Structure formats: C-alpha cells, structure tokens
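A short write-up of the structure that comes next.
All protein chains but one are shown at their positions in the complex.
Read from first to last, the chains carry the letters A, B and C; within each, the first residue is number 1.
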Amino acid sequence: MDASIEKIDEAGSSLWQDAWVKLRKNRLAICGLVVLLLLGLVSLLTPWIAPYGYEEQNLILGASPPSAEHWLGTDIFGRDMLTRIMYGGRVSLTVGLIATAVALMIGVLWGATSGFVGGRVDAVMMRLVDILYALPFMIFIVLLMVVFGRNIFLLFFAIGAVEWLTMARIVRGQVMTLRKQEFVEAAYSLGLSQWTIIRRHIIPNTLGPVIVYTTLTIPSVMLLEAFLSFLGLGIQPPQSSWGLLISYGVETMEEFPWLLIFPGLTLSITLFALNFLGDGLRDALDPRTSKD
Amino acid sequence: MFRFAITRLLQAVPVILVVISITFLLVHAAPGGPFSADKAVPPEVLKALEAQYNLDQPLWQQYMGYLGDVVRGDFGPSFKYPGRSVNELIASGLPATAELAFYAMLVALIIGASAGVFAAMRPNTMQDYLPMSAAMIGICMPSFLLGPLLVLIFGIHLEWVPVSGWGDAPGDKILPAITLGTGYAAYIARLSRGGMLEILSQDYIRTARAKGLSESLIITKHALRGGLIPVIAFLGPAFAGLVGGSFVVETIFQIPGLGRFYVQAAFNRDYTMILGTTIFFATLIIVFNLISDMIAIWLNPKLRQQGQGDN
Amino acid sequence: MSQTTAYQNHKTATQSSSTHTTKTSTAALLFGAVMMVFLSGCGTDETNVSKGNETGTLHWGNGTEPQSLDPHIATGVPEHHIISSIMEGLVTKDSTTLEPKPGVAESWEISEDGRVYTFHLRHDARWSNGDPHTAEDYVWSWWRALQPALGSLYAYMYYAIDNAQEYYEGTITDFEQVGVKALDEHTLQVTLENPTPYFLQLLDHYSLFPVHRPTLEKFGAPDERGTRWTYEGNIVTNGPFQLTEWQINRRVVVERNPFYWDRDTVRLNKIIFYPTENAVSEERMFRSGQLHYTNDIPADKIPVYKESGDPTLEIAPYLGTYFYRINTNLAHLKDPRVRRALAMTIDREQITERITKAGQIPTYALTPPGTMGYYPPSDLSFDPEAARKLLAEAGYPNGEGFPVTEILYNTNEGHRKIAVAIQQMWNKYLNIEIQLLNQEWKVYLDSESAGDYQISRASWIGDYVDPNSFLDMFLCGGGNNRTGWCNEEFDRLILDEAPTAKTHAKRLEIFTQAETILLADLPIIPIFTYTSKHLVSPAIKNKGTNLLDQTMYKEIYLESDSGSNGGDN
Partner (left out) sequence: MALLEVNGLKVHFHTRDGLVKAVDDVSFSVDCGETLAIVGESGSGKSVTCYSLLDLLPKPPAKIEGGSALFDGVDLLTCDSTQMRSFRSNDIAMIFQDPMTSLNPFITIGEQLIEPLIYNPDKSRTQTRSAARLRAIELLDEVGIIDPEKRFDCYPHEFSGGMRQRVMIAMALINEPRLLICDEPTTALDVTIQAQILALIKKLQQKRNVAVIFISHDLGVVAGIADNVIVMCEGTVRETGDTEAIFYRTQNDYTKKLLAAIPEGAKVMPSRLQQDSPMIEVKNLKTYFRDYGKPLAGARPEKRYIKAVDDVSLHIQRGEILGLVGESGSGKSTLGRSILQLAPITEGSVQFSGTEISALSRHQLIPWRRKMQMIFQDPYASLNPRMTVYETLAEPLLYHGLANAKTINHQVQLLMDDVGLARANLRKYPHEFSGGQRQRIAIGRAIATKPELIIADEPVSALDVTIQAQVLDLILDLVERHNLTMLFISHDLSVVRYISDRVIVMNKGVIIEIGETEALWASPQQPYTQQLLEAIPLADPKSERARLASAS
C-alpha cells in the first residue's frame, strides 16, 4: 500500500487544554492565581527587594503606625512590618508547599496501592487510615515539638503526617472507580503488566482530583502552622511566619492594631486566593463537566 | 448493627495500646524532667522524690506498672499538682472541654448545615454565593484571631457577653463556642452544599417534583436525609479537630478545660498527666467516630440491612 | 467579622424561609431562641466587683493555678498569696514598712549573743477546727519540713537554725540536736547557729508556717508528698481565713476563720482567687469588672494606663533583680575585662523605657538599693567607647575573633524582647555576633543547672528584706550560683564576718566589701530591678504596698466609691 502518510494536521485539544480554557473563564480563580504568583514572586525576591534589614531595630521609634518610610508601620522593636511580612511569607509559603508535598506523596502512594490492589490488603490499609484518623494528632504534634525542639523540618513532617489521610482516601476512591472502567479491562486484555496499567492509564486519570485537593490542602496546612506558632510550638524567633506575626499582633490589638491587621490580611488573602483557585480547578478538571 | 459496634470497639483496644506506647516513649525521651526547678535541689532529695514516683525504675518496668494501673482505671498521681490524681484532674477538666466541643459542634451544625442547604436550593445565585463566601471567611480565619476580635467587639465595646470564664457568669459560653465552631461551620456548609447538590441532581428528586410535592417538602423529606450523610461522616474527624482547637480557645477565654491541662502538662513534663489526657482524648475520639459511622450506616437502609459497614 | 456575616446571612435564612415551615427554618428558629436565652443573661450591671463590694467578697487575680497549698512543698507566688491568707507564722510583718509584728507569738525575747529566741504564744491561739495551737505544733511542723523525702525547695530557710542543715542533709539523725524546743505549752525556744538579724523576717515565710499534725497523719505519712490533707473540707489552718472551696483551674475560695485569735479586726468575709494565666485576658476581665486586682499587666498596656493617669495602675519597687548569668568556665568569657565590656554596652534606660515600660529601675549591682538601708557600690556605667577598648585589650580588637555567643532564655514574651534588644546592642556597639536560643521552662532549668549555656537570662526575688538573701547566692558551689565563679575572700566575708558582725552598720559595711568583689569580677550582668505592677480597684482599702509585694489580707476592706454603704472615704 503506497498511500502516502498524510500529514496529521488537526491537533486535538487535550483535557488539560480543555481545563485551561474553562479555568480562564472563571474570573475568581484567575485572580486567585495572579495573587498567588505575585506572592510567590515577592517572597522569592524578598532578600533583594525588602526595604529594611530583617533584624534592623529602631528602639526609639518603637511601634509606629504606617508612615512614609514604613508603609505598614513598625513593631514594638521598631522593625519594619513590610519586611517582616515578606520574610514571614517565605516561611509560611514554604511550610505550606513542603508539608503539602509530604502529604501528597504519602497520600497518593498509599491510596493508589490500596485502591489498585484491593481485597484484603486494601481492607487492612484503609482500616489503618481510619484508626489514624481517630488519633488526636494535635497531641502528637505538641509532643513532637516539645520533645524534639522546634526545627522547621520536623514541622513539615508533623503537619504533612496529619494531612495525608484525606488525600489517601480521595486517591483510593478515584483508583477504585477507574479500576472498574472498561478501558482498564481492555488494557488487561492486552496483557499489559500491572505497573504499565497504573503508569499509563490510572495515574493520568487521578491527577485531576489530586491537583484540586492539593490546592485545598495548602491553606489548611498554613493554618495549622499558624496555630502551632500561636501555642509557641511552631516557628521560633528569629524566624517568623504570618502565624507568629498574627499571634504577636493579637496581644497588642487595641494599642497597635496595624500589627494585627496587615499580617492577618495577608494570610487571609492568600487563603482566599488558594481556595478560589482550588474551587476553579475542581470545576475545570471535573470529568463529569468535561465529558459533555 | 450491634455486631458492627462490637467489632469496631474491639479494634479500638490495640489502637489505644499503640497510642499509650508512642506517648510513653515520646514523653520519656523529652529533655528536662518533672522535678527540675529554679531553686537548687540537693541530689539526695531529688533521688527521694523520684523514688516516690518510681521514676528510678528501668523504663520498661515503669511502662508495665503504668499499663497495670491504666487497666484498673487509675491514671496515677500528677507530678505538677502533688496530692491530686490524674483521674481527678481529668474529671475536673473534662466537663468544660466536652461542653465546649458540644456547643461548638452545635454552632457548626446549625449554622453550617442551614447555610449549606440554603445555598444548595438555588445554586450559582446570590443566595448561593453569600453563604459560601461567608463560609470561605470562616475557613480562612484562624481561631486565635477570631476569638480576640469577638471579645473586642462583643465583650468589651458592646458589653453583651462576659469576656472569659466558663459557667460562672451567664452567657460566657457563647463566644468560645462561636470561636471554635466557626471554622467547622464553614467546612460543614461546603460539605452540606456539595451533598445537597449531588442529591438534588438525582432522578428521584425529579420524580418527587413530578408528583407535585412542594419545593420545601422535597428539600426536607427527600433531599436532606441523603444530602447530610457526608456531613455526619465528617463529624468524627471534626471532633478530633475540635479537641485540638480547644487548646487555643481555652487559653484565650480562660476555660478550665482538658486542653489547657494538656499544654501545661507537656510544658511541665507531667508524664502521667500527658499520658492520661492523651488516652482520654483518643478514646473519646474513637467512640465519637464510631457513633458518627453508625449514624451514617443507620441512615442508609441498604447498609442498615446488610448490618456490615462497607468501608 | 466572619462570624457576623455568617450570622447575618443566617438571619436572612430565617426570614426568607419562614414563609413555609420547614425543618431548616425550625432549626434556625430554635437556634435564635437559644441565642436569646444566652444573651438575656448578659449585660447585667451587677459585675463581680460591684456585688463584691457589698458582700465583702474580694475577687483576686492570682496568676497560675496553685500547685499545692502545703506550705512545706509549695514554691510559687500564687501559692504564697493563698497560704498567707489561711495560715500565719509566729511573726507577721507591717504591710508597708515590713517591720516584724506579733503573729501567733504574742511577744518574744532575744538573748544578748542574738542566738537564742524565746517566743510566748497567745493563749487564745486556735486551729480552724477549734484545737488549741501549742508550741509543740511548731517543733513537729519544722521536723516534718526537714524530712528529705518531702523534697521541700525552701529547706535552706531553716539553715539559720542550729544543726538544721546537718539534719536535712542526713549528717545527723536525731532531731533533738536541732535548736528548737517547746519549753511548755505556750513557750517556744529557738537556738540559731549564728546571730541572724533577719531571722524574725524568716518566720513570716510560709516555709516555716505550722501545720496541723492530726490532719496530716490522718491522710498519710508526714513525709509523703501526695496526700490529700490540703483538700477543701480536710485542711485545718490557723490563719485569718480558712479554705472552703478549691476547683482546679476555676477558683480557690477562702472564708473568714471564726477561731482566728484576731477575728474582730478582719473585715473581709470571703476572698476568691482566680487562676488568670494569660495577662491579656486578665486585663480584659479587670476592665469588664470581673476582678478587683490583677496579678500582672501586659507590658504594652502600661503606657496606655500611664498616659490616661488611670488610678487603678499600681507600680511599686519590688525586691528582685533581673540579670544575665555568664558561664565563667568558657574560654572567651573567662576574662573579667570581656564580661565588663559586655556589661557596659547595655543601654539599660532603653530597655526599661522602651521594652518593659513598667517603671523598672536600671541597676548596676546585684542587691536592689535601699534594702534595709544598704546601698551597693558600683562603678559600672553605659560606656560603649571604654567597652570597645576593654574588649581590644582582652584580645578581640573591634570584636574580631570573638566567637559567636548564645543567649539562653526560657520561652516568654518579656525575656524574648529583652534578649532581642541586647543582641542588637552588643552587635552594634561591640560588633560581635550573638545568637538567641529559647528553651522551654524545664529544659532551660536543666541547661542552666548543668552549666550547659554561655550567657543565660536569670532573675532573683529576695525571700526576706536583707542583702544576704542576694549575696549568699554566689558562694563557691552555691546551689543557685551556676556561674562557676568562686572567690574565697567573698565567701569568708559572707559566711564568717557578716553573721558575727556586732552592729547592723558593721554588717552593711561587710556586705559592701563583698559586693565590690563580686562587681569587680562580674560573673553576672545586672540589668534592672523589678517593680510589682498590678491593676487595683479603687474599692480596695488599706492594702499598702511593700518591697516584697506581699498582701496582709486580714487588714484589707472593701468600700465602693459610690459610697453606697456610707463608707468614710
């Protein structure tokens, strides 16, 4: 057959492009994304663009309201709040991202194996998840912090260990439904090995819900870090995070309100942006809507 | 159903054992002992003290001794409050924490569920966006920020509600309950909205409408039961979170609860107190999880008859 | 504000769905009703304070929850407040001048050599359950306090008594040899090791208070720590008030003791002690009328009260010094010139005005000035220029080569602010790198006592108003020394010369010499002397303020300013 191989022109629009088109239409999600990119950029460039030195004190000035030199005012040590918030942002965002990554990794692996293998193994793995769900994790985190001191990496691990449970359940649910789908059965009938089936057919189809859930985990992780810092167990000076700044601000709420308002505002805006983006992604990646 | 409860409770025993062992090891690995004090303590007195609380025995012997006591329900003496047993301290702290958790859950359920159902009735309209954006604020607002704000507004400026204490002055339970409950009200609002929308898209709702039933009857009789199952399934883990959240609220509002005891105990290396509260919290959460699972199964007639949870 | 929006939209839910009775709207109405019930209970103008003034009930913010009410075990200030309201020693003090005043002992004589004290107890002295209060009670109580198993931290208060230290440390076992005898039912004779002019003050310290023997023996062995004898309903005491209620983490209530010998002059009927751990919450409780008196004031609120000239603000000097301990065993901190340079580059005015803001007084010596007329000599001053020269002489010109030094402090807001400020000052003036390490209370204590620190935050509150309470801390190998500093001349002055000094002036002169030696070596860097800071309701009368910030509850009475009960204010 000498039929020349026609040039395959019409490129299809993959589900990802489809989702991007849908996401662009969702105004809230987009401005959420823009805000996040802005924050990410600012915290990356902080050491270079921060107006004042991180530790630079001005005791005579003390806590001053927003002024020309200090746009967001100064704290009781006369340190510039804008700089403190920027550095705090770096810590809070890194905690958010890394702890979520830890939760993501453990959760996806655990959920995928338990969902795919099924049967007795699945029952045992899921029973374990239910048991861990029941444990008073807050207590273990408090103990971990008290026992091993408060280094950042332990914080990542502790928070990540709390959050992976729900991720595991979501991934398991997703894998269970996919396993029954006919295209997986077709792959079996081709004789593909289990691992190739997981790699080529299962994982790509679970990415949607996993991404959505990740965007929703980051805010809850950041909240958890802020919570721990309030109890004096999270980030320790000289490092600071939004949670720590807020807990200092709360103490002098009446006399120096700006010490509370600005960090509180930044944290809330970030959380809003993440949640809006998460919701936008969920609608865009929801297979039901993309199937019509 | 009964068989299901028994199997779950039996499974809880090894869990609690694991909890005890992990906490025991963690606690004894912590630097600083219960008796280190700012005033110098002569060595022989220190030895006598530790002997009295048999801290001088090898670790495993202490562990066995402790397990023996726990089985008999005795959680041992508190180091920080000499003369007080841990049982007594828990008993004094428990009512406040349980009450706080209950009221917070009540606030969360009533506000959360009604907001969620209200939003699901007319999706993607103002009636949907308003409660959901309020829910979003609830999720983004940490309790240690919300609490002081409420105190400032309602406690000090408007003088409506006392600012702290628990049970002494009337109305002093409102602010703590709202502070702790708001975060969960927001989460429940999103869950119930999702649950309701899922149910409202089912065919049997269309059948009910075709039968000429009124909108509100469709919502309450047909949709609510199925719609709220995800909320009930969420109550179990939510309680575990509430217990955690109560630490902060108890410090802000000076509530004599178990949470404050726990944080103090951790700081003061009050070993028996830490172990006692941890075990208590774990049992409380396991029982609560069991209850919420059983309700979820009981609500679904198919599962109720199978008598087996399908998890 | 989130709560308000969620609440408002909830309100709209009730209005819009009220057209038809549905489960959701009935739930909303139910919630509305519950809220109304709660709210109706509030906004009462009958606050604790106004009610208290009528009924003679004092509402007292007491800091942390008391650990124990057993005078021989308790150590904290909160415990001291409660114990001093329900128990009384042989001798009490005047609420302002702290001069000894007759307590359970009606009168006493002191032998010429100042070593033998004979106390004559009141015949009408009673325990709160009516039992007679005899001299034998004191002999037994002090025996009990010195039992090693009890682990009393204040055992050293007894060391002034002959052979007390030997008995406590186990070198002698027969209590008879200890210098305390009950001559008869109402006379107690105490023989001291050396003449101790401040011994009468020691008797007002709760570690030397008597305990009711039958009650102790009823609930367990005398040297057993965890007995229940201090519970409400069990405890028997000899003070102006007696314990009637103790709910953990909620309140401790003491009421008038009908058997107290001086019951007619006691004007308060009841005192309620609240465990107000969080200073910020405590200040809010005071402002909303739930407390007559606060245990502390948040540092940032003090300027607000100062500017508004608020009468409730009470700041008074307090017998305590805030200082930094230096680990003299470390190579780079061994040289006194380095220590002096560090001491001279702390701008103490900045710290007391900008950070602590509670009228603390910058100090350059260990003992607070004016303690029983003693004024410590000090040539220290804030002089960065001289400090840099000293540091250069010590081998670190302009801070080069000076290893990174760590300041250790226990996790607390106040300490953190001071440490951060000093770190900045040393960095700016001496160009040396300082790191901060905060450890949690128990870990900090262990690190300090094990000498596992370079520079560590510390403070000392005098147990009695006498320079010895401060200076005896730095004897060689002293339990609370922990700096590794040792000076024979200093020990000789404190242990041999001072106790045997004939007159008070001679004693002060010896203390001056000792402190000069201490300040020459500077194992510690004094920073400021404490002030006691409280919010006090104007209704509290006759409280008085003193260096030890102690309160004589039996003298206090309440009069509401509105003069509703015709007080003669």
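As a working rule, contacts are C-beta pairs under 8 Å (C-beta built on N, C-alpha and C of every residue); 3 or more make two chains touch, one makes a residue touch a chain.
Note that the coordinates shown come from a computational prediction; the quantities given were computed from them, not determined experimentally.
A.B. asks: May I ask you to name the displayed chains that the omitted chain touches in the full complex?
C.D. replies: A, B
A.B. asks: Which of B:K173, B:R190 or B:H222 touches the chain that is not shown?
C.D. replies: B:H222
A.B. asks: Which candidate, A:L97, A:L192 or A:I269, sits in contact with the chain we can't see?
C.D. replies: Hidden-chain contact among the options goes to A:L192.
A.B. asks: Take the complete complex as the reference. Which residues in chain B touch the chain that isn't displayed?
C.D. replies: Considering the whole complex, chain B reaches the absent chain at 124, 202-204, 206-214, 217, 221-222, 225-226, 299-302, 305-308.
A.B. asks: Determine and list the chain A residues touching the chain excluded from the picture.
C.D. replies: Looking at chain A, the ones touching the missing chain are residues 1, 3, 5-6, 8-15, 18, 25, 181-183, 185-193, 200-201, 204-205, 287, 290-291.
Just so it is clear, only the chains that are shown with their structure count from here on.
A.B. asks: Any idea whether B-C or A-B has more C-beta pairs in contact?
C.D. replies: B-C
A.B. asks: Using each chain's Cα centroid, which is most distant from the centroid of chain B?
C.D. replies: It is C.
A.B. asks: Just how far, in Å, is the C-alpha centre of chain C from the one of chain A?
C.D. replies: 47
A.B. asks: Averaging only over C-alpha atoms, locate the centres of chain B and chain C and give their separation in whole Å.
C.D. replies: 37
A.B. asks: Could you put a whole-Å number on the gap between the CA centroids of chain A and chain B?
C.D. replies: Chain centres of chain A and chain B, defined by C-alpha means, are spaced 24 Å apart.
A.B. asks: Could you pull out the residues of chain A that touch at least 2 other chains?
C.D. replies: Only 146, 250, 254 qualify.
A.B. asks: Show the residues in chain C shared as contacts by 2 or more other chains, in ascending order.
C.D. replies: Touching at least two other chains: 440.
A.B. asks: Across the complex, what residues on chain C touch chain A?
C.D. replies: 280, 298, 300-301, 303-304, 350, 354-355, 411, 413, 416-417, 420-421, 424, 436, 438, 440
A.B. asks: Under the definition above, what is the set of chain A residues touching chain C in their complex?
C.D. replies: 55, 57, 59-60, 62-63, 76-77, 146, 232, 236-238, 250-252, 254-256
A.B. asks: Once bound in the complex, which stretches of chain C touch chain B?
C.D. replies: 1-3, 5-7, 9-10, 12-13, 17, 20, 22-24, 27-28, 30-31, 35, 38-39, 41-44, 65, 67-68, 70, 73, 75, 148-149, 151, 153-155, 168-170, 224-231, 247-251, 275-278, 281, 284-285, 287-288, 290, 440-443, 445-446, 449, 478-480
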